[in-house]
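Here the complex is missing one protein chain, while the rest keep their positions.
Take a look at subunit A:
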Amino acid sequence: MEIKSPAFKENARIALHDVNLQKALGNLKAGFPVKRSTAVARMPEFDQLRDEGTALKNHILENLDIYLEQFEANVIKNGGHVHWCRTPDDACKKILEICKEVDAKTVTKGKSMVSEEINLNDYLEKNGVEPIETDLGEYILQLRGDHPSHIIAPAIHLNLEDVSEIFHEKHNRPKSSDPAVLMQEAREMLREKFAGADVGITGANFLVAETGSTIIVTNEGNGDLTQTLPKTHIVVTSIEKVVPTLEDMTLFLRLLARSATGQEFTVYNTLSTGPRRAEDQDGPENFHVVLVDNGRSEMVGTEFQDMLRCIRCSACMNHCPVYGAVGGHSYGWVYPGPMGSVLTPQMVGIENAGLLPNASTFCGKCESVCPVRIPLPKLMRHWREDEFAKHLSPKAVRWGIGGWAFFAKRPALYRLLAVSSNLFLRLMAGKKGRIKKIPMAGGWTDWRDMPAPSGKTFMSQYKSRKQS
């Protein structure tokens, strides 16, 4: 996927003026956060679960190699295969290889952000394999040639009219704006695809080391059909998803559903443990797990290790006032919002994604709702430090900070600067209490007045009061 993060500001400007997008984002704000807070209020021990989840994730990350190897051994014991892929390219190649082995023409896909991360659909299409998204949101996006703008509600940037429009165009049926009719239409279209697919690709929310199982949670049941009907099931996921036991998994399922959609439990929780056995009624004949690293193992042992606790619930973006204003596409790559502002620089380079960790007021709302207590503002600040140390921050910022720091580190000189700036602003305001336009400060005065200083600086007034 093309990286559009360097154009974040321009993307954001367009998004702020996009009436349809703003309408859709309004629905988001009234939806997930309200549902989450209702679910949390019903569970008095929720914060305790968060602590347990955080501690458990920390333990896993300290022993990541051990649990991954245990997971691999158990997948193999169950008759499946595990493929370790360091880069997105490695992962795409491996998946194509598996598809070619079974001579696959079409693959059905459950929703997977890792598959977005490795840009799998484009790769398969280029190599003669047709991927078919089966999550309703992803299906709509695929028809539109669009990409997810949210990690659990991929088409959240669209409105009903957009769906109605594209279904009419692509399905060749009468136009309808009844959600039930549209849903039925998508069902019928997808039903035959499910039956005809050679390979089913899903992601995984968690990998269970003790059993070699993978699990996906969905509210549509499309994942079940994707992974049980075709002869081959490929799970494409990332290394930090491993948990030690089934019981550990349930802790995260409880945190995930409440944090994401405010549900107590997601509707479908589907475990896959190896290929179909002789006594099984259904299931794939081949079971592959493609484990993607893509920079994650480099984060272990660094200040960014905390980010690997993420369980992809989306609470951070659902509550983020910046995401709420500009939507997910503005971030310009796969993962938006606060979690994306930390992950994207890791995956595409800080030189491409530096604007993302800067696009935060550090209001701290994301951290306050994170089920695994990731210190997202702190991690965004680490990226700013990295950017500053590499001299990547804009010159205006570096010079501004440098000039300001010269005075801030010298209290006597700082007093002089404060007195003269204070006087300058009061002169500009004249008899008014505020200033309409300040040269070089258009960032402020283009949008709001600058209240004028109400008198001489505090320090000078305090000094004269003390002397008198």
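What we mean here is this: a contact is a pair of C-beta atoms (placed from the backbone, for glycine too) under 8 Å apart; a residue touches a chain by one contact, two chains touch by 3 or more; residues count from 1.
Going forward, contacts and distances are computed from a predicted model.
Engineer: Going by UniProt, what is the name of the one chain that was not included in the view, given "Nitrile hydratase", "Cytochrome o ubiquinol oxidase subunit IV", "ATP-binding cassette domain-containing protein" or "L-lactate dehydrogenase complex protein LldE"?
Structural biologist: "L-lactate dehydrogenase complex protein LldE"
Engineer: Out of A:Pro179, A:Gly196, A:Gly221 or A:Gly364, which touches the unshown chain?
Structural biologist: Only one listed residue reaches the unshown chain, and that is A:Gly364.
Engineer: If the hidden chain were put back, which of A:Leu64, A:Cys92 or A:Val326 would touch it?
Structural biologist: Here the residue in touch with the unshown chain is A:Val326.
Engineer: Identify the residues of subunit A touching the omitted chain, counting contacts across the whole complex.
Structural biologist: Missing-chain contacts on subunit A: residues 9, 12-13, 16, 321-322, 325-326, 358-365, 367-368, 378, 381, 383-389, 393, 397, 401, 404-405, 407-409, 411, 414, 418, 421-422, 425, 429, 431-434, 441-444, 446-459, 461-462.
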